[in-house]
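Taking it in order: structure first as structure tokens, then the write-up.
Let's turn to subunit A:
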Amino acid sequence: MTAGFTRREFLRWGGAGVAGLAAAELVAACGAEGTGRVRKDTLTVGIVQEPTSLDPTADATASIALLLRDNVYEGLVRLSPNGEVLPQLATSWQRQDNVYTFHLTPEARWHDGTPFTAQDVKFSFDRAMNPSTRPPNPHADYWEPVQSVDVVDPHTIRVTLKEYSFNFLFHMGAGSASIVSPRTIATDATHPIGTGPFRFQSWNHGASLTLVRNDAYWGRKARLRKVVFRFITDPTAMNDALLTGGLDAIGQVEGTQQLAAFKSNPRFRVMEGQPVGKVIVTINNASGPLRDLRVRRALSRAVNRRSWIEGIWNGYAVPIGSHACPNQGEPYYIDTTSINPYDPAQARQLLQAAGYGSGLTLRLAPISDFAYSMQGAEILQSELQEVGVKVTQQPVRFAEWLATIFTGPQNFDLTIVDHVEERDIGNYGNPAYYWHYDNPTLAGWLRQADADPDQTSRNALYAKIQRTIAEDAVNIFVASPHSLAVTAADVRGYPSGAVSPSLYLADTYFA
Partner candidate 1 sequence: MSSSPLFEVRGVTKRYRLPRTSVFARRREIVAVSRVDLDLNDSDSLGLVGDSGAGKSTLLRLLLGLEPPDEGSIRYQGEWRRREVQIVFQDPTRALDPRMTVAEIVLEPLRVLRLREPMSTRLSELLDAVGLPRAAADRYPHEFSGGQRQRIAIARALAPRPRVLLADEPVSALDVSVRAQILNLLHDLRDLYGLALVLVSHDLSVVRHLCDRIAVMHRGEVVEQQQTQSLFTAPTHPYTVRLLEAIPRLRWRPSPRPSE
Partner candidate 2 sequence: MGPLILSRAAGLVVALVAASVLIFVVVNVLPGDPASVILGTAATPGALAQLRQQLGLDQPAWVRYLEWVGGMLHGDFGISPISRIPVGPEILQKLTVSAPLALGGTLVALVVAIPLGALAGIRHRRPSGVVISALSLGGMAVPAFWAGLLLISLFAVRLQLVPSGGFVPWSQDPLGSLTSLALPCLALGLVQGAVLTRYVRSAVIDVQRQDFMRTARAQGLSRWQALVRHGFRNAAIPVVTVLGIQLTSLIVGAVVIENVFDLPGLGLLLFQAVGNRDLVTVQDLVMLLTAAVLVVNLVVDLSYRLLDPRIRAR
Partner candidate 3 sequence: MSAPALEVRGLQVLVGETEAVRGVDFTLEQGARTGLIGESGSGKTLTALAVMDLLPDGLVARGEIWYRGRDLLRLSERERSRLRGDRLTMVFQEPLSALDPLMRVGDQVAEPLRLHRRLSRTEARARARELLERVQLPDPVERLRAYPHQLSGGQRQRVMIAMAVACSPDILIADEPTTALDVTVQAEILALLERLVREEGTTLLLITHDLAIVSQVCDQVLVMYGGRIVEAGPTAEVFSHPRHPYTLALLEAIPPIDQQLPNGRLTQIPGAVPGLGEFPSGCPFRTRCLRETSCCSTMPEMAGTSHPVACWHPLS
């Protein structure tokens, strides 16, 4: 299975910071520094989901990367909040056809004092690639295009690909592509050792995780002395904690209904970022009546994207028509929302034509861990009822969803999930993927596009792919929610874009 579809991505919306435009803020804030009063140097951030482990390769929970990647652990490269690839441990690199040569910083040291070398990179990558040593975090596909990893010298490493890959470098910014130390990997789950600007201090299960500045950092040192992540699952409680001063920032805002209150309050600053993730109603294309294109189109047309955007995100989302969202991480995005517009009358006709005029019953499995999925289910049930389709709901926990719908027997009709992973349209080329879309032609186009180094022709091909997916009504494509962050007004340099998997706080400080 090549799909890189993991818990981390799903949870990024559900459990992590949705950041936005930050870079501009960062520069603008520099001049405002202290005039006598004691500068605050501890930042407390509210986080919805607590990590299950502190080893970024341990499992797929999104908050592991959110809290630790770029702060404690580093990779060859990192992603900017908007999805640009920036240098990290690799200060520079060259590509020659299929071969990348990364030049590593000679100054980096692990938090335990040992020097960082190219051997550590080779260890991490080989471990990820080798099926017998591969850690549980299932990002094997990131290394799928890789042929070999070779140490050139202690500060140079060479990665040889099978053929050109448009997405390879991008994926090296992911949490699971963190470089880990072969000496400490066994204990990283509870005492993470990385090379980043913060070092781990303590983890109070169920309550908080504390990082302190790494004063021996090889690069530009962090401006905060200390970062405390507080875990608060309830959105109302989260908002209250910010209101009452218990927090300096909310990593991500789930209770969008209270956003207006923060916007009008000068003590706070709301950062609206780009839309991130694709919320879709996944259709099991192999299940009975859903094999019929007319039925799938009818379902798509029964859904009013505006209702969802208002009802679930209070307007903080944009409609999408295919499997791509309009942010810089997916530069090939085109608007396809007019292909299956909201039209219940036509939906009913299509169903009639398909022979389901007298009714149709479908099973819907929303994921009970995610509010958007549960709310979407209520809306979907109501909307499909309008066109004569009865829906029976059976919510599943995410763990169960993974086991029974995503990888398991796949005995379902519909489910609702946010595909947060960037550049994951490649899944439509995999007929075994859980929505069972089998189109060899499209699969060929996808391979061709990834291997095409030319941006114009590549984007044209991706546009054709997006249209085809929409026309085939593979899934019901609903919306891409905005990344949103709220901080106290005096917080500067807070990352507010969520294309990057991490909440990079080395540039954050108090005004």
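Picked so that all candidates are chains of the complex that A comes from, given by their letters.
Just so we're on the same page, a residue touches a chain if its C-beta (ideal position, glycine included) is under 8 Å from a C-beta of that chain, and two chains touch if they have at least 3 such contacts; residues count from 1.
All values reported here derive from a predicted model rather than from experimental measurement.
Asks: Which option touches subunit A in the complex, given 1, 2 or 3? Just the number is fine.
Replies: 2
Asks: Applying the document's contact rule, which stretches of subunit A touch candidate 2 when the two form their complex?
Replies: Residues 1, 3, 5-7, 52-53, 55, 58-60, 131-132, 134, 136-138, 140, 189-190, 204-208, 228, 230-234, 236-238, 240-241, 243-244, 246, 368-369, 397-400, 402-404, 406-407.
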